[in-house]
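Taking it in order: structure first as structure tokens, then the write-up.
The complex appears here minus one protein chain, its other protein chains still in place.
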Amino acid sequence: MVKEKENSKFPPLVDGKSQYDLTSGKYLRVWQGPQHPGITGNMSLELTICGDEIIDCKTHVGYLHRGFEKLMERRKYIQCFPVVCRICVPEPDFNEYLFAACTEELAGIQIPERAEWIRTLNLEMARLTSFLMWIGGQAGSFGMGTIGQWTVTLRDYMLDLFEELTGGRIYHMYMLPGGVRADFPPGWINKLLDTLKTVEKTLDDVELAMMHNAVFKMRAKGLGIITPDMVDKYGITGPNARAAGVARDIRKDSPYLVYDKLDFEIVTGTKSDAYGRCEVRIKEMYQSIDLIRQIVEKMPKEGPFFTKLPNVLHWRIPAGHTYKRAECTRGEYGFYVQSDGSDKPRRTYVRGPSYTHAVALMEHLAIRTNIADTAGLMVSLHTYPPEIER
Amino acid sequence: MTEFNELSRQFQISDLKEQRADLHFFHASKEHAVAVLTSLKEKYGYTHLVFFTVVDHLEKNEFHLTYMLHNYEKHHDMGVVVKIARENVQMESIHHLWPAAATYQQEIREMYGVEFPGSPGLYENFALEGWEDIPPMRRDFDTKEYSDKTYYPRPGRESHDPREYMKENLYPGEAETW
Partner (left out) sequence: MSDNMNDMDQIQLFNDQGRLLNAGLPDEEKALFCDAAPQVDAPYRGIWEKFLNWARSESLWILGFGTGCGAIELRPLMTSRYDMYQYGVQPRPTPRQAGLFIIGGYASVKTMKRIVRSYEQMQGPKFVLGLGSCTVNGGMYWDSYNTINRLDHYIPVDVYIAGCMPRPEALLAGINELKKLIKEGKGENANKYAENFEWYKRNQKKIIKDWNMPDYNW
């Protein structure tokens, strides 16, 4: 509880929540979103403001609720794959990988080693792609449109690679139980390395233009500070927690796929404000580029990438339940799958990192920030609404 | 599993199952569930609430409330499953342990109709708005039937059971050998 001055213009805080009376005329309630350019995706914030400072914030989600978990109860395991990647739009590969991994674990399938390397490569590419999208949003929300123009085009070059590899620009449906769907096309690896060079070069420019920009520094520093003791309380994962100095990375802590064979360090920051989170994410982009290069170098060049499955239309998975997690760009992404021995999953639960970041954490951090910084704060938490309500 | 053995001396817990070396599940009784979660959090370092959800077992007339906790020191997951009957379900709230749990409880209240007395914002809309049918994630709610009668399906869409369809069109007259 914060001690208030007698003549403060803010209402008193009790347990982090402002106590105010809307009828007094001193406070105003405004909605930001869902139809608002400064909101990430389709969600809305109900803000109570005093002057231009936010004193209360309530997140409203559910505009993108499609009932995936219900739809998957009606579909056979293999029919779930076209659906499952659509849960998180900018970064669908983690859904594919996790659902495939859960299915494999429950069915007791071992995938070939080369498939694991290709999956890791795919996930790291997805991470880079998603970060390129995010950095444009972060710069745009502080009024720097140019950086978005650069990075979204770079993201498009990455999507071209995805398209050549998987056939799809946004939704890939590439990782199926048993491995991956296709091998690299001839010459694809060279194209990938060339694109990485372009990305790295532009990223240097982005860092120069954004992180050293005086306006960006002034607005982003001190905005939405996450302290280390909030990390467990709110279930914060990923770069948001790492920027606060909490060195937790699932890739390192409980390695999945081939991350234990790769050489990398957990990126941490010293202060998790919008600026610090930005720094951590840019370092992770460089790290991701480095990881892709390592994978290309270390992976077996020849070998099977798919293991033979039983007829998937008649495939019954033995009863059981499991939980798998992966480190996506925003934090811990997880799938809980329960099978009852039939050909359809009984229950699939998707744990998206934005679930806690965008609702409980956002409501806490928004208090006493400026209304003009809401968009920047929102983007700096890197939330994607479709994974909240699914 | 030392945590399980120590906890089982105090609380009604049973059926420890090892899914992986870093993932265990066990069942806890409804009365002792919150106490078990509290001691897992305070005493054994399971500080991170990964998720909290419900699995509907309609044929057994049971809801399985599943809490997943994570220990960052040991990198170990613990799934606590609580079985409760499907009628007039009520469960103790855990928002005092993790503030983020209030959101999970709000969603479960809306999707399954499980009540958590005292949880903040429990009766506010989460994903649905103006929902009048039974909670949609329950197994006895048929989403296709609801969609057909509400949303004017465009005529012309056919869907087949892939198994039957392949048998009829690709392998007619062949006995099922697989």
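So that you can tell them apart, the chains are marked A and B in the order they are listed, and the count of residues begins at 1 in each.
Operating definition for what follows: a contact is a pair of C-beta atoms (placed from the backbone, for glycine too) under 8 Å apart; a residue touches a chain by one contact, two chains touch by 3 or more.
The structure presented is a predicted model; accordingly, all values stated were derived computationally and were not measured.
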| note | Whole complex considered, the hidden chain contacts A, B
| said: From the list A:V83, A:L165, A:I236 or A:L257, pick the residue that touches the absent chain. | reply: A:V83
| note | Of the candidates A:Q149, A:T198, A:T227 or A:T270, the residue in contact with the absent chain is A:Q149
| field | For chain A, residues in touch with the removed chain | value | 34-37, 41-42, 62-67, 70-71, 74, 82-83, 86, 89-90, 133, 136, 148-150, 152-153, 155-156, 159, 169-171, 386
| note | The missing chain sits against chain B at residues 127-133, 136, 141, 143-144, 146-147, 150-154, 156-157
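Everything below uses one rule, namely that only the chains that are shown with their structure count from here on.
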| Separation of mean Cα positions, chain B and chain A [Å, integer] | 23
| field | chain A residues touching chain B - in the complex, by the definition given at the top | value | 60-62, 65, 67, 69-71, 73-74, 76, 79, 105, 232-235, 237, 248, 253-254, 310-311, 313-314, 320-323, 325, 332, 334, 336, 338, 346-347, 349, 351, 355-356, 359-361, 389
| said: Residue numbers of chain B touching chain A in their complex, please. | reply: 19-20, 22-23, 25, 47-51, 53, 55-56, 66, 68, 72, 75, 77, 79, 98-100, 102-103, 125-129, 136-137, 139, 141, 143-144, 162-163, 166, 178
